[in-house]
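Shown here: the complex without one of its protein chains, the others still in place.
Should a chain be cited, it is by its letter among A and B, assigned in written order, with residues numbered from 1 in that chain.
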Amino acid sequence: MTLAVNSRAASRGRLAAAPTEEQAAQVRLLLDERRTGYSLEAPFYTDPEIFAADMQGIFGRHWLFAASLAEIPEPGDYVTVDYGPYSLIVLRTDEGVNVLHNVCRHRGARVLPEKTGTTGNLVCGYHSWTYSADGDLIHASSPGETSFDKACFALKKAHGRVVAGLVFICLADEPPADFDEVAGIFEPYLAPHEIANSRVAYQQDIIEEGNWKLVMENNRECYHCDGHPELACSLFPTWGLSEGIVPPHLEDVWNRNVEAEDALRGRCTRYGLPFEIVEELDTRVTGIRISREPLDGAGESFSATGRRLSKKLLGDLRDFRLGRCSMHLQPNSWFHLISDHVITFAAFPINEHQTLVRTTWLVADDAVEGVDYDVDTLTHTWKQTNLQDKNFVEMCQQGANSPAYEPGPYMKSEYQVEAFINWYTQRMREHVA
Amino acid sequence: MTLAVNSRAASRGRLAAAPTEEQAAQVRLLLDERRTGYSLEAPFYTDPEIFAADMQGIFGRHWLFAASLAEIPEPGDYVTVDYGPYSLIVLRTDEGVNVLHNVCRHRGARVLPEKTGTTGNLVCGYHSWTYSADGDLIHASSPGETSFDKACFALKKAHGRVVAGLVFICLADEPPADFDEVAGIFEPYLAPHEIANSRVAYQQDIIEEGNWKLVMENNRECYHCDGHPELACSLFPTWGLSEGIVPPHLEDVWNRNVEAEDALRGRCTRYGLPFEIVEELDTRVTGIRISREPLDGAGESFSATGRRLSKKLLGDLRDFRLGRCSMHLQPNSWFHLISDHVITFAAFPINEHQTLVRTTWLVADDAVEGVDYDVDTLTHTWKQTNLQDKNFVEMCQQGANSPAYEPGPYMKSEYQVEAFINWYTQRMREHVA
Partner (left out) sequence: MTLAVNSRAASRGRLAAAPTEEQAAQVRLLLDERRTGYSLEAPFYTDPEIFAADMQGIFGRHWLFAASLAEIPEPGDYVTVDYGPYSLIVLRTDEGVNVLHNVCRHRGARVLPEKTGTTGNLVCGYHSWTYSADGDLIHASSPGETSFDKACFALKKAHGRVVAGLVFICLADEPPADFDEVAGIFEPYLAPHEIANSRVAYQQDIIEEGNWKLVMENNRECYHCDGHPELACSLFPTWGLSEGIVPPHLEDVWNRNVEAEDALRGRCTRYGLPFEIVEELDTRVTGIRISREPLDGAGESFSATGRRLSKKLLGDLRDFRLGRCSMHLQPNSWFHLISDHVITFAAFPINEHQTLVRTTWLVADDAVEGVDYDVDTLTHTWKQTNLQDKNFVEMCQQGANSPAYEPGPYMKSEYQVEAFINWYTQRMREHVA
């Protein structure tokens, strides 16, 4: 019951509560045993109390990608975002977004039970308590009530930021201070795609039977990409390798890749698009990596031939052959920016062994379905890839449950996995300090 | 494992075991933090150990409504009633009812696996151990057994009482002493409806994904009744309000209500039916509230027009326009008594986040289905209302799971909710004292 009581305490003051000393000690012990370059000890993937600590220390304290403006194009549009024990309302306003805890201050009912919708004021479906878009309680019909002060019962707020059309939320009282800096880093890469002027072509929610960290680890390496036949058509087979670790049989591919990279760099320079790799996954609180890479084949998009999947370029782009710009953010998101579409991915933990992965395909606002793009064709590669990744994640979750599991070594091509784990362990060390 | 060991201890001596000192301390801490007039701290709705404490301190010590005689009209008829970890057999006998734990004394098998049935002796389906209707072991075929004393292996018994056709059970060694007093209070209200001479027209079991206390809280107020369009046809829109807290726009309704009340009071006086409100929800151990109120429209029954739903009056009633007599009992039941039918409701907790709600519609024994009443029409209003309530309860359970949940204020029209919570916290204080 220690955890429950702790949760209660959490509901009083700061939402991102501190762990009990016993919990902190256990996590510290496990972190101390971690061997650099190796996967985590099993309880990090299987233990419900460590999951609770993750919700506090990671998802309760850091900036999370929640949605893009394309999902909430007009003021009044909202999405609800659920992870761990939380439910948040992300509401578009005239000025930007408001982020509100989806918990009525009267009897605790979920205020907006739908995943998405449009609303003026927020009216709880139980007793019609009515909140403004800012979360202020503006109406609570209460016959004969005299001493009731509405000002004390606003919906609890969280932080929200919009950068280049992406909406970020943070539950902490004091969000990580480096976000402005990081926003400044990625904004130039994303701005030309004008996500705010795109629209949702398709959104897929899948539940993976695996801990959220296994979902992220799987995302952070392409060592397993032989298991992605559809995706492999678009990627150079040398993806994820770097100078010096290219095996002999891939040297020709590597050279072709280098040539394509040079050509892409030339185009980017011409169009004023940034090209440099950003490699700060575990060197800052708001960990980030960006890279722009050519695609194989026609080099335009994630199709079997490499040709475009939508006829309309995004934003003010002027060329289809821009490869993909990929952004990885700690702790729970990744993005592919192509000339003709953008794909956003967010991992929302459900519990210690289940994670919701939400994938959203965005196309130009004026792209017409059936004319400029076909939804099935547009989404084919990553729908398949997601299903394959789900299988990989679930294989690992099963393994972590076995007493025979022992942390294994990350290979050189898995350096981003190691970076993710480094970032995670640093954050958790701070949390349990 | 502390809880499990405690359960084991429970199986030895008194069934309603005492909590461990650590558990008691945690509950006390949470009770001490409770702010009068506010909902409970989240763990009361979400924590499995507090649920276990509820099973001991509330459902293990108090009188519970289990069924009506209409469900077990003949000697030998039985229902099995399950809540929390318990399974009980409620068996009609020539004299009244026997209440027996549904656990064979040989290998622990469930003796009667069905929800309802008719039986002479009780024969366990595993090895045919046979018990009398009183629970005595009367046959245990056991080749060559010499030292086996059947007298030591009677089914464990619980207390059972029948009042005005309602069956109450209590697991405690010493049931609350005020039950006779309370039976004396409610018997005059129920007797004229002659529940013992009614029969079951329909029974509905629904599982609500919410803690049993949220089910009860929802039952104890009509502040949310805008969410019950079918029920709203029968109720005066001022239901749940009292003199002095009637909002201006409802004053006309209030006056119409007052007139209807006066007329109803006149009829009751004429027929010798009690009319006074009983308001003892949190002022005694066996908390109770009774009120008789007029219904809107034709004022006869829970239909859209207020007209009767069965052509046969119950018992020795002589008028259809008797409004509804409602009885609320702590901890888990409520009742509507109408001239043409009675509805009983019982909430049986399953675990900390699930509750079975059993609703039973009773009509006069001589009412003929298809002639005197139509089942769908009879049950429509409360079937719909139950589904709406299920949704409300589930919205609140979701909210209580969030660290953003904070106990909220009960409004004046929610005074019965506050009374339920007062009763609950008093009982639990005693339990963990």
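FYI, a residue touches a chain if its C-beta (ideal position, glycine included) is under 8 Å from a C-beta of that chain, and two chains touch if they have at least 3 such contacts.
All values derive from a computational prediction rather than experimental measurement.
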Next item on the list: Give the residue, chosen from B:Val27, B:Val81 or B:Val103, that touches the chain omitted from the document.
Entry: B:Val103
Check: For subunit B, which residues lie in contact with the unshown chain of the complex?
Finding: 1, 4-5, 7-8, 10-12, 15, 17, 60, 85-87, 101-110, 113, 125-128, 140-145, 148, 153, 156
Notebook entry, point to check: Which positions on subunit A touch the chain that was left off?
Noted result: 23, 26, 29-30, 33, 39, 41-43, 46-47, 49-50, 217, 223-224, 226-227, 241-242, 244-247, 250, 392, 395-396, 398-406, 408-409, 411-413
